[in-house]
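These notes concern the structure reproduced below.
A single protein chain has been removed from this complex, and every other one stays in its place.
Just so it is clear, A and B label the chains in written order, and each chain counts residues from 1 on its own.
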Amino acid sequence: MADVQTERQTASGGMAFGLTRETVVKWAPLLVLCVLIAFFAIMEPRFFSVRNFARIGISSAPALMVAVGVTFIIIMGSIDLSMEGTVSVSAVLFAFAFLALGGTVASWAWIALPMALIVGALIGFLNGLVHVKLRIPSFMASLAMGFVGTGFALLLTGGDRIRIEDELFRSLLTVRWFNFPIMCYVALAFVLIAWFIQSRTTLGRNFYAVGGGEELAHASGLDVNRVRIMGFILAGVFYAVGALLAVGRIGIAETATGNNFMFVSITAVVVGGTALWGGIGGVWNTLVGVLIVNVINNGMVVIGLPGYVQQGVLGILVIVAVVLSTDRKSVSFVK
Amino acid sequence: MDSIAKTIGLDFERVRQHLPWVTLVLLILVVGLADANFLKPQNLIGMAADIVPLFIMAMGLTFAIYIGGIDLSAQSVANMTTVIATVSLATFGIGAALICIFFGAVLGGVSGFVTTRLLVPSFVSTLAIGGVAFSIGEWLSGQRALYMDATMRDNAFGWMVGNTAGIPHEIFIGGVLLVGAWFLQSRTTFGRALKAIGAGELAAVASGLNVDRIKIMAFALSGAFAAIAGLLFAVKLSGGSPTIANGFLLPAIVAVLVGGTPLTGGVGGVINTLIGTLIVAVIRSSMLYFEIDATKQQMVFGIILIVAIAVTIDRSKLSVVK
Partner (left out) sequence: MYELQSVDKMFPGVHALKSVDFKIGRGEIVGLVGENGAGKSTLMKVIYGAYQPDGGTITIDGTAVRFQNPRQAMDHGIGMVFQEQSLITNLTVMENIFLGFEAQFVSMGVINWSKMAEAAGKQLAKVKLDIDPGMVTSKLSFAQRQLVELAKVLTLEERIDGDLVILLDEPTSVLAKDEVELLFKLVRDLTSRASFIFVSHRMDEVLELSDRVYVLKDGAVVDVVSKTEANVDAIQHKMVGRDVDKEYYREQRQTDFRDGVLVSFDDVSLGTSYRNISFELHAGEVLCLVGTEGSGREAILRTVFGLDRPDSGTVTIKGQPVTRFHARAGVERGIGYVPRERKIEGIVGGMNVYENMTLSQMQNYSSNGVLRIGDEKTLARSWIERLGIKTPNEYKDCGGLSGGNQQKVVLAKWRSGGSDVILLDHPTRGLDIGAKEDVYDMVREMSADGVGIILVADTLEEAIGLSHTILVLKDGEMQRLFNGFREGKPTLYDLVHHMI
């Protein structure tokens, strides 16, 4: 019973209160972040200290990179659940190459850093191919690829941990400028790069076009499949950056390096206000989302709540965020 | 051109139905030829008994996938139930089983509610509810591995892991649940409604079915079966921990899909999942026989999963592949 008239009515109805809704969706995440910070600061003054903020920064940095990567995919209206595998593989391969090439950034081993990013890009490319060429919905294609990735990492390490003890590399964590370790600045630099891609490049804008209306974009002459594959490559690169920061933080690369990134990054992106249906949101939303997730985590520990409650709280939060950001009328049915 | 493609397509449809069991038979033959010991009844029975918890979880997942959804919380729910079973055994004895199933069904039902009423896609809602289940497990267990009191366990649940006429009881449990699930799926109005929703949701709505309620029930069933799997696991290992069943989700999804229930829903069912689970079991044991390192298992299953999805999904149902 497709009825032109009803559709039109819905569309104009959406416009009428669209302004308020848009504004709410736009600023709600930042407001939530501020309220959370205020709440924890009142509960426990120690929360509101540079020292603690640095702690939040350290725990946020790797997750932020992964979340920024998946943001591009979600803007396109797809999803990527392969990050755990990609992070593990990138981390492990990086560690092997790094040690084989000399084990310190001061030697030729620095090549392992860009190499890790290429590994990430390759995995992302593979991901995109499986999704686009085999015409498998992205959540399933990427979930399966994630399993393959974790399996591959396990295969490479045989379950062992690889230690990276190079002081220069570890300076990501150990050297601090203005009380914050270098990794926080690295993460911020990559967020700026992501923002640049999102707002100033054709590829970035095409992500929004695909998310806003894939068939329309195709009819306008856009090569949608190419944009999709490029999106997965880009995401893979950011996962690899996340992997490097994760290794820098604890000095160990292993199969488990990627653990938990899926849940945290998807939660962060959605809580930050990027709609799962695509077309809305961006890297700044994701920055706020990652901070919300990590402030909750850190805050709970600081005020003396056990950390494991976090997953449950985030689970509920992600549902609330999706519900708030969903324009019900535009979704006929959800599976 | 079109008609040729169509004929091939039709033929493939016909082949597709039989692919799962043909694969299973071939696999058994290949492994059997490589090592005749594999075909010994005792070995086969042992293999089947080992796979029962996975089979039960996969059966539950079948309901969620049959309606075109997915349940990514199954593993976390099973984890949580191992803890619940261990903790409540002391107080409630055999009643612990009911508590487990109840919690599993409730969490599944919540996933279903969030999916249907709040319009959150099932892979997100179940991921989120999985997070909740994880937290409950951690909280109840105090983040430790717990152990059951041996006497209490044997009194309450000894029957689950016994042995009659050389056949482990797990196989009976799996069999009874399979018959129940099969009956539900193919002989009841509920099962018929599930099929209609999976094969043509809009037609089901237009025929006046209460689609939301049926979908919620499907997710609740998935949760309940995951809980039973967790319970059996806890009894077998005589304890529980919030991470004990990790690594189950992938093979369970593989079992459902390889069995021939596609992600797009509407065809397949629990019998298919039985075959799929057996395929998973044979592949696993064949890895032992061919001395393939255990660390390769996950990768192999991941690749099988991709192939299985690519072969089984009904692309005509996906207007836009996102």
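In this section, contacts are C-beta pairs under 8 Å (C-beta built on N, C-alpha and C of every residue); 3 or more make two chains touch, one makes a residue touch a chain.
Everything numeric here is computed off the predicted structure, so don't read it as measured data.
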{"item": "Chains still shown that are in contact with the chain withheld from the display", "value": "A, B"}
{"item": "Residue touching the undisplayed chain, where the options are B:Gly158, B:Gly175, B:Gly200 or B:Gly247", "value": "B:Gly200"}
{"item": "Residue ranges of chain B at the interface with the undisplayed chain", "value": "2, 6, 187-190, 192-193, 195-196, 199-200, 202-210, 266-267"}
{"item": "Contacts of chain A with the absent chain, listed as residue ranges", "value": "1-9, 11-12, 15, 18, 200-202, 205-206, 208-209, 211-213, 216-222, 279-280"}
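Assume only the chains that are shown with their structure count from here on.
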{"item": "Computed distance of Cα centres, chain B from chain A, in Å", "value": "29"}
{"item": "Residues on chain B engaged by chain A in the complex (per definition of touch)", "value": "67-70, 114-116, 118-125, 127-132, 134-136, 138-139, 143, 201-202, 250, 263, 265, 293, 295-303, 305-306, 309-310, 313, 315, 318, 320-322"}
{"item": "Contact set on chain A toward chain B in their complex", "value": "77-79, 81, 130-132, 134-141, 143-152, 154-155, 158-159, 214-215, 262-263, 266-267, 270, 276, 278, 306, 308-316, 318-319, 322-323, 326, 328, 331, 333-335"}
